[in-house]
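Here the structure comes first, spelled out in structure tokens, and everything after it is commentary.
With one protein chain removed, the remaining protein chains of the complex are shown where they sit.
Letters are used for the chains, namely A and B, taken in the order the chains are written, and counting of residues starts over at 1 for each.
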Amino acid sequence: MIKKTSFFKRPGVQTLLASILCAILGIILGYIILLFMNSEHAAEGMWAILKNFFKFSNNPNTLMYYLGSTLVKAVPVILCAEAILFAYKAGLFNIGAAGQYTVGIIACLYTSLALGWNWFLCLLAAIVAGAVWGLLAGFFKAFFNVNEVIAGIMLNWIGLYICNIVIGGEKCMNQTKSETFDLFATNPSALLPGFMKEVFGNNQYTTIAIPITIVVAIIILVVLNKTTFGYELKATGHNKDAAKYAGMNAKRNIILTLVISGAISGMAAGLYYLTSIEHYQISSSVPGMGFTGIAVAFLGGLHPLGTIFAGLFVEYITLGGQYLNTNYYNPQVADLMIAIIIYLCGFVLFFKTLINRPGKVKVNANAEPEKTEKKEV
Amino acid sequence: MEDYVIEMLHITKEFPGIIANDDITLQLKRGEIHALLGENGAGKSTLMSVLFGLYTPEKGVIKKDGKEVKINNPNDATDLGIGMVHQHFMLVDIFTVLDNIILGSEPSKMGFLTKAEARKKVMDLSNKYNLKVDPDALIEDITVGMQQRVEILKMLYRDNDILIFDEPTAVLTPQEIDELMKIMKDLAAEGKSILFITHKLNEIMEVADRCSILRKGKYIGTVDVANTTKEELSSMMVGRNVKFAVDKDEAKPGKEVLKVENVSVKSKIHANDSVHNVSFNVRAGEIVCIAGIDGNGQTEFVGALTGLDDISSGKITLCGEDITKKSIRYKNTHGMSHIPEDRHKHGLVLDYTVEENMILQRYFEPAFQSGGIIKKKEMRKYSDRLTEAFDVRSGQGAQSIVRSMSGGNQQKAIVAREMDREHELLIAVQPTRGLDVGAIEYIHKEIVKERDNGKAILLVSLELDEVMNLSDRILVMYEGEIVGEVDPKKTTLQELGLYMSGAKRDNKEEA
Partner (left out) sequence: MKKKLLSVLLVATMVATMFVGCGSSNEGSNESGSTNEGSGDAAGEYKIAMITDSGDITDMSFNQTTYEASKAFAEANNVDFQYYKPTENSDEARTASFQNAVADGYNVIVVPGYLFAGMIAQVANANPDVKIIALDCGEGDFTEAGMTELPENVCSFTYQEELAGYMAGYAAVKEGYTKLGFLGGMAVPAVIRYGYGFVQGCNDAAVELGNASDVQVNYVYGGQFYGDDAITAQMDTWYSNGTEVVFACGGGIYTSAGEAAKKVDGKVIGVDVDQAGTIDGLYGDGVCVTSAMKGLSATVDATLTDLFAGNWSNYAGKIENLGIVSGTDPALNYVQLPTETWSMTNFTVDDYNTLVSQLYDGTITVDNSIDAMPKTEITVKEFDNIH
């Protein structure tokens, strides 16, 4: 019994529980919405969303194809979440990930469509662009104490409008379709190299973006937990006064953190748009990736690997909306439901506190637990 | 039959792995000041949390006026007339005193605030109990002592008649403590019952009628203060005899380690300097203490010395090297150790483990990293050695999260870290703040040992006992200036008090 309790008391397990609870609660809430809209078909609708691409189960090829597509689409969400998580660990709320993602789009699409570079250079351009955007926010934070959230939001919009101007030009955008040219047709060398396409039902979009994402997550995990740099970042994030007291260079760390976070966001854009699965269209709002990433980071328990699963879940549910029968529910219901599920994901910390409430006691715990423990055993 | 307002009978509260309260009985008489004494981690806070309904005890009952009551949450406690002044005040900085007092029970008619009545009631209470406050001042503009009065008025405004003070003197100056003691006596005389949580024996001797002692979760006993002594109380608290005087030999000062010349620091709030033209030196093998009432520039001076704050003019020399403009990292690695004033703000990363905190200033040294990867084994070994040498206790050893440790053990961890690092100068600011006598005794002994090992020690303390017992030389700081230097063996508390309050100052050499 004692062992069990200690298992549940582990912070990792608690986070996992909280995340699962959040996801389940989101699904229940979604179900309730469906009940309100059309009670007769609610269970069927919910099942359609959860069953998702497994509806193609009698056609393994198609099934794998759409599994592949889900992975491809999960890549930018996961990476944006990783970027946010990384900054968050250092005590910075990088809401500017959305803007860094946007400039990543500019860089990779301009270099690939207008300049005709190959994929590696295009991806590098996206990473550098995101890093520069992060650097701007970091610079203002470090030297002028401008809150990174404010700077981030401003830079988001600046990035968006630059993107609309640069990418909206004739070099990148098919003016009749109002979307960027297809890389398959214009510059195949800029397409990311494929990855296990045969396994994923010859999905032309499954690329090395998928393994790269996992590698990036692992690198973040290692950097945060094993390196002196991660040690400094987390110390700064937990207590910046103590970090200063310890002689850590706060300005450098703030800038470096946001640069890296920005680079990851920019990479997210590169790894998505260089598959050509989606073309950029002139938009009047900042791409939502960076914002969904916030929810995903929290749902993932702010753990680099947990974030991968959270991202997959969110993308799975997001794509599940299209399987709702439109005779009973209009597609906006699916959007609403998914928005609510994602929104609830942000509540992970709240649920964790809820589960953890009795844990407060630890503060008052006696300094000699070993003896009492022995007594119990 | 005694007249008890609140009785907590045979309370037992267990947490996984720990029995925080083991069959504890506490009976509070009407109109008495009852002290609750115990070391950090003895179970005082848990017991109070039970009284406030934050925890449900496994065993035991709570009675109010002889009748059993169930307290499931803090609101139940408030309904029973129980109020508490927390160690860390629960005030809204940007509200006025009056707004803070009525916050949560605002008088209103039809949804509109009717502050006039509230103001009258507050002013009446303020006069009755001699708790003078300016109802329209903002909390952020008044002193800590004043803020505490606001907390007390908050309880009185809610007609509480059982008042709990959780270590109320920890944040106060000696004068403010005296005033608080008087206020508590007045309140008791008016029929309020007071539960006074502390580990300062002097205060108990001064104000309390009775005292209950807890040790390691167990109830040790209740004594009438009039029939006991400090020594008896402290041995009940720690389970052995404690020496109050610090054993130490004559200092044998050696070469000059720290030299401070004409240091000034600009104030962040007003136009004047918060530290003005301070000069002194500290030699190897001596303990120099900066005494003074809180807020007279000690914090700013230490900030300038260590690099946490900017210095506006002057020169600081450490072991013959000018370090005025050097970075914190440079100072850390060139002979300066620093036990900071606020262990939570500066000294520790509370969410890090013990071992991670132990290498806070050393993680980049080749001993603890190679190629940017932290050597976890070395870190663990190092941490284990320090915790053993300095008797730092924690639940899961090196892997305990520091936040979960008691204040005393947190402080010991800092002391261990700072003393083990290579250094010539130890700056110890309030090293025993908020600690129990056992821990204080220990840390004092360690500091003296440091001195005898030939280190230079600069002690900054607000506790007069500590200043008198520990130091070899005392510098008194008043309004940012050193106003006098005294020899602890030749001075008295009274003389020190005169310096500290600005009533006396040495003639300056240059004047």
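Rule of thumb we're sticking to: contacts are C-beta pairs under 8 Å (C-beta built on N, C-alpha and C of every residue); 3 or more make two chains touch, one makes a residue touch a chain.
Since this is a predicted model, take the numbers as computed values, not measurements.
Trainee: For a quick check of understanding: of A:N147, A:S189, A:Q322 or A:T353, which residue touches the chain that isn't displayed?
Mentor: A:Q322
Trainee: Decide which residue listed in A:Y66, A:F195 or A:Y245 touches the omitted chain of the complex.
Mentor: Touching the chain that is not displayed is residue A:Y66.
Trainee: Which one touches the absent chain: A:W117, A:F140, A:Y205 or A:F291?
Mentor: Only one listed residue reaches the unshown chain, and that is A:Y205.
Trainee: May I ask which residue of A:M46, A:L233 or A:I254 touches the chain that does not appear here?
Mentor: Selected residue, touching the omitted chain: A:M46.
Trainee: Of the residues listed, A:A126, A:L224 or A:I277, which one is in contact with the missing chain?
Mentor: Spelled out, the listed residue whose C-beta touches the missing chain is A:I277.
Trainee: Which parts of chain A face the unshown chain closely enough to count as touching?
Mentor: Its contact residues with the unshown chain are 1, 4-5, 8-9, 17, 20-21, 24, 27-28, 31, 43-44, 46-47, 50-51, 55-56, 59, 62, 66, 69, 175-179, 182, 185, 205, 277-279, 281-282, 284, 318-319, 321-323, 325-327, 331, 355, 357-359.
In this section, only the chains that are shown with their structure count from here on.
Trainee: Between chain A and chain B, what is the separation of their C-alpha centroids in Å?
Mentor: Inter-chain centre distance comes to 44 Å.
Trainee: Which residues of chain A touch chain B once you look at their complex with the stated criterion?
Mentor: So the residues of chain A touching chain B come out as 2, 5-6, 9, 226-229, 231-232, 234-235, 238-239, 241-249, 358, 361-369, 372-373, 376.
Trainee: Touching chain A in the complex: which residues of chain B?
Mentor: 15-20, 41, 43, 45-46, 49, 55, 216-217, 306, 308, 327-333, 338, 340, 345-352, 356, 360-361, 363-364, 369, 372-374, 376, 393-395, 403-406, 408-409
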